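Of the protein chains in this complex, all but one are displayed in their positions.
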Amino acid sequence: MEKKNTIESSELVDINSIQAINRRSVRQRLREYKKSPLSLVLFLFVILAAVVTFAVLLFLIGYILVKGIPNLSLDLFSWNYSTENQSMMPALISTIFMTLLSLIIAVPLGIGAAIYLVEYARRGNKIVGAVRMAAETLSGVPSIVYGLFGMLFFVTTLHWGYSLLAGAFTLAIMILPLVMRTTEEALLAVPDMLREGSFGLGAGKLRTVFKIVLPSAVPGILAGVILAIGRIVGETAALIYTSGTVAAVPKTPMSSARTLAVHMYALTDNGLYMEQAYATAVVLLIVVLVINFLSAVLAKRVAAKSIER
Amino acid sequence: MEKFKIENLDLYYGNFQALKNINLNLEANKITAFIGPSGCGKSTLLKSLNRMNDLVEGCSITGNVLLDGEDIYGDMDVNHLRKRVGMVFQKANPFPMSIYDNIAFGPRTHGVRGKARLNEIVEKSLRDAAIWDEVKDRLKKSALGLSGGQQQRLCIARALAVDPEVILLDEPTSALDPISTSKIEDLLLSLKNNYTIIIVTHNMQQAGRVSDKTAFFLLGEVVEFDDTLKIFNNPSERRTEDYITGRFG
Partner (left out) sequence: MKQRVLELVFRILFLIAALASILAVILICIFLFANGFPPMAEIGVFDFLFGMDWSPVDVPPSFGIFPMIVGSLYVTAGAIIIGVPIGILTAVFMAKFCPKRLYRPLKPAVELLAGIPSIVYGFFGMVVLVPLVRELFDSKGASILTASILLGIMILPTIIGVSESAIRAVPNSYYEGALALGASHERSVFFVMLPAAKSGIMAGIVLGIGRAIGETMAVMMVAGNQARMPDSILEGVRTLTANIVMEMGYAADLHREALIATAVVLFVFILIINLCFSLLKRRMK
């Protein structure tokens, strides 16, 4: 597309006032399809697939909300869980603890690792390749395998027992590659100009990283952290045999605790508490919706910023 | 005999007018060159002739473009138009498939079946594009393995394979070395008996060497359109002379 740098005001026209000839009407399009039935078939398949995908998503969310919201009651948010009242409050609190603990472990590690890969490692460094491969392997490991590893290592070998801490460490390993990768991308998006400017003023590497590079990478890192929260909140299989399924508010990090997702599994497992399961599903879904919304907003801000440059 | 008749053509990118009141008659079986500085609208006009501008968001066109008297922005099937008016791009763009499949893509699209018939078309197109001898032993190899000049000739062969009436070339040699460039220029001269050729070029000497007619563009307008010899030796417009003698552009 050719464009000139200067646009004189005389060249500006109200584009809506003219009758452009290069628009194809629906009728013309249909005629083209008539001549090429294969194109029409392909077009229909594409549309059909997209409709199926998004209809399934809408139906799933709609179904859970419609069937679940009437089952939400204040009793379900009372402090104590009992066989009479399957309160999700303890699970909700455990979920928050679990999320915080996992993030405290994984985020510094992930950010530190990303800083090493982007800011310190030289090109062709063997460690970089190995770290990348390890991260790639980790991100493909199914959560049940994480769960078993957590059980063998944290619960049994380290004698932590079923505990919040064992669960948090297991999840931390699980989300580490995610945090690492998003941070890496955010750091790479910081223009070298900023670094050079900082070095030019005589700032050391460490100062440059903490004062210049990290602050401009914050939205990207945050978007990754939010995605990680989503995974923690939704995780079940990795937690059943690491943090256990005790349905009480945990007193210490060494207490066993069930998160909301595990709570929901426990409710569905014996088929007795379907109403409560619906209600829990609603809460989980809303959390996921909020998380996705936040990460989308952040991602948009990151994108807008990179266009500005 | 005129092939393309362009009448009162205006083209806008959003609010910006890129072409202003273009009136041109392009003759059949001649090579017409569009010259002018960057941003003058010559490529834009070229892309209006096979409606590739339709892909550009916010592009609006008014006026008439007639191909053999028929309005190409009217009821004509766009795909059929593009079959009749082929295009070769600035940067060679062979598909990431074998040389054979590259050439056969067009004919297959337009319903040619049968191995023998396809083989025939492939060989003829490659011969016409003067690249047959270089690729005949590696038809099944990827087209991406060819050199830049060979790729561009392959793209010309690919355009020929759908049996077009007009071939549009958008600065086809700007990325090529002098030897490849001269091969393509020779090729164009050999093709003009059977096709109407319109070429956009930055290279004044190229326009002088290959074209019969030349249109000089400036700021979205056709300043002068005449026989190439006249344009280069005795232009009527001062601005044309300034550009050709290298005073700007």
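Read from first to last, the chains carry the letters A and B; within each, the first residue is number 1.
Going forward, a residue touches a chain if its C-beta (ideal position, glycine included) is under 8 Å from a C-beta of that chain, and two chains touch if they have at least 3 such contacts.
All figures in this text were calculated on a predicted structure; none of them were measured in a lab.
Participant: So which of A:76, A:176 or A:190 would be touching the chain we can't see?
Facilitator: Candidates A:76, A:176 or A:190; residue touching the omitted chain: A:176.
Participant: Out of B:17, B:50, B:173 or B:196, which touches the unshown chain?
Facilitator: Hidden-chain contact among the options goes to B:50.
Participant: Considering the whole complex, not just the chains shown, which residues of chain B touch the missing one?
Facilitator: Touch set of chain B with respect to the missing chain: 50, 52, 55, 79-84, 86-87, 89, 91, 93-97, 105-106, 109-110, 155, 158-159, 162.
Participant: What residues on chain A make contact with the chain left out of this view?
Facilitator: Answer for chain A: residues 32, 36, 38-40, 42-43, 45-50, 52-54, 56-57, 60, 63-64, 67, 108-113, 115-117, 119-121, 127, 130-131, 133-138, 140-149, 151-153, 157, 173, 176-177, 180, 204-206, 227, 230, 233-237, 240-241, 261, 264-265, 268, 274, 277, 281, 284-285, 288-289, 291-293, 295-296 touch the chain left out.
Just so it is clear, only the chains that are shown with their structure count from here on.
Participant: As a quick test, compute the distance in whole Å between the mean CA positions of chain A and chain B.
Facilitator: Centres of chain A and chain B (C-alpha means) sit 49 Å apart.
Participant: How about chain B: which of its residues touch chain A in the complex?
Facilitator: It comes out as residues 10, 12-18, 38-41, 43-44, 48, 51, 53-54, 56, 58-64, 73, 75, 77-80, 219.
Participant: What residues of chain A sit close enough to touch chain B in their complex?
Facilitator: My answer: residues 1-4, 7, 11-15, 18-22, 24, 28, 31-32, 35-36.
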